[in-house]
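Here you go, one structure.
Of the protein chains in this complex, all but one are displayed in their positions.
Let's turn to subunit A:
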Amino acid sequence: MQKKMAYSFPDEVLEHVFSFIQSVKDRNAVSTVCKSWYEIERWCRRKVFIGNCYAVSPRMVINRFPEVRSIELKGKPHFADFNLVPDGWGGYVLPWIVEMAGAYPWLEEIRLKRMVVTDESLELIAKSFKNFKVLVLFSCEGFSTDGLAAIASGCKSLRELDLRESEVDDLSGHWLTHFPETCTSLVSLNISCLGSDEVSFSALERLVGRCPNLRSLRLNRAVTLDKIANILRSAPQLVDFGTGNYAAELRPDVLSNLVGAFSSCKELKSLSGFWDVVPAYLPALYSVCSRLTSLNLSYATIQSPEIIKLVSHCPSLQHLLVLDYIEDSGLEALASSCKDLQELRVFPSDPFGAELNVSLTEQGLVAVSLGCPKLQSVLYFCRRMTNAALVTIAQNCPNFTRFRLCIIEPKTADYLTLEPLDVGFGAIVEHCKDLKRLSLSGLLTDRVFEYIGTYAKKLEMLSVAFAGDSDLGLHHVLSGCESLRKLEIRDCPFGDKALLANAAKLETMRSLWMSSCTVSFGACKLLGQKMPRLNVEVIDEADPPDSRPESCPVDKLYVYRSVSGPRFDMPPFVWTMDEERKILH
């Protein structure tokens, strides 16, 4: 019933009010207040975020939001990063571009994550959107430098081109020359993922030189150290810079040139790159270090003493990515120098080695937790851990929002007590009341999941591997974690009972991934049949799941909610369990 009250706001006023509401979550909330707010909101919605490209169809989005200027889409499940999702699974962006080309001629921004992007898609983008400004391809694949050339030449007001961590087919190094001389609008350019020969350096230099608003520039490995100085001098306004190769024979003139170039960049706050670092060139950075808030040394094979020297020059550091060469001693130095540290990521330098090659243990993380009160986000690869250390860390850092611990050897127990690490992770979820993301590792029983279900009320994403004893573990999580959106599990003894008992929970989540668990084909069929708003996908590269008895476990299961029904772009090794008991293929 729509009763126009005498004192109700005209639509334009409401629209104006809504324009101050930018966050997607808030917008969604606004739209559910009443029918008229829904209508007004949908006409003035400019930004859409779609966390799973198969949860809704392009046509549905366009029908509801006719005036979108910015879209963000995510495709493959997170475990695709670790080769668990076979090639060809899906996540194609072309259907979206095709529909949007007609419906959104004024589209300005496309941000994609883990999607398959083709040159055809890129060419269509370049052709269809006259005011196109921002293209971010995060962990995408399927396109080549030809597609990039089309973007460069076709998008006259391009501001951002960010290819972070994407896989690009190198066909020609000259795509950069396709940026016309009239292009002066670039603000951000990230080509760090490109392979050796994919950059025409002179074109790059000219491009950088004519874009006075360039704030972020991340070069690829092919760019040698001697070229950095010139680039920096032509873009002293840079805030974020990624070097290429940082290695060269030590020459005093090159070094002093570099020192001068870095010190001319008064706004520089973030550094990355540093492939093949020659430590002698690190002092060139010292002038920047005092302002540095973000430092990514995770490609740099420098040893602990050099890392310590560098890091102790950076008192304002908030984000550090580094290899485990930093060792416990380096982390202790970090803890005493960088009191503003918010995020720490320590990657393993030799993840497949059988032996310890560096002295990085739980002690390093404990030191940082003690010395850095603002620490919120941790990704830590190590080879040993104790419950005591985890409890200490939890008590030191109740403000954790992201805690991802990877003990490299699966099912590693507390090395002092030989017990499971249940109590340690339990302390993390108990003390860190705002924890949004958690990754577990080590020896873990159902008990840890009981703790998680009891305490982790704000947890949105949980990653589990080689853990648990029984379905009870999964049940604790599904029934206890109220905010859970994404759950990914591999190699755990979780099966049908917990899944079926919590079927309705799955509709409140974005997705569930289970691989190498013990969920039977029969249970998948039942789930698909009874839950029409879930897509239940079974992935099996070896045999069709119905070639075996129903009680046989499926290899991989991916369940996600969707309002657009099963998808029809599945490869031969993916089956969707349909409500009419059909197995779609």
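Going forward, a residue touches a chain if its C-beta (ideal position, glycine included) is under 8 Å from a C-beta of that chain, and two chains touch if they have at least 3 such contacts; residues count from 1.
Just so we're on the same page, contacts and distances are computed from a predicted model.
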The complex's invisible chain, by UniProt name, from "Proteasome subunit beta", "PAT complex subunit CCDC47", "Auxin-responsive protein" or "Neuroguidin": "Auxin-responsive protein"
Selected residue (touches chain absent from view) among A:159, A:436 or A:561: A:561
Residue in contact with the excluded chain [from A:329, A:349 or A:454]: A:349
Identified contact with the non-displayed chain, of A:14, A:134 or A:193: A:193
From A:26, A:267 or A:409, residue that would touch the chain that is not displayed: A:409
Touch residues of subunit A, complete complex, unshown partner: 28, 31-32, 38, 56, 60-61, 64, 79, 81-84, 139, 165, 167, 193, 276, 298-299, 301, 347-357, 381, 406, 408-412, 439, 463, 465-466, 469-472, 475, 479, 482, 490-497, 500-505, 507-508, 516, 518, 526-527, 530, 533, 553, 561, 563
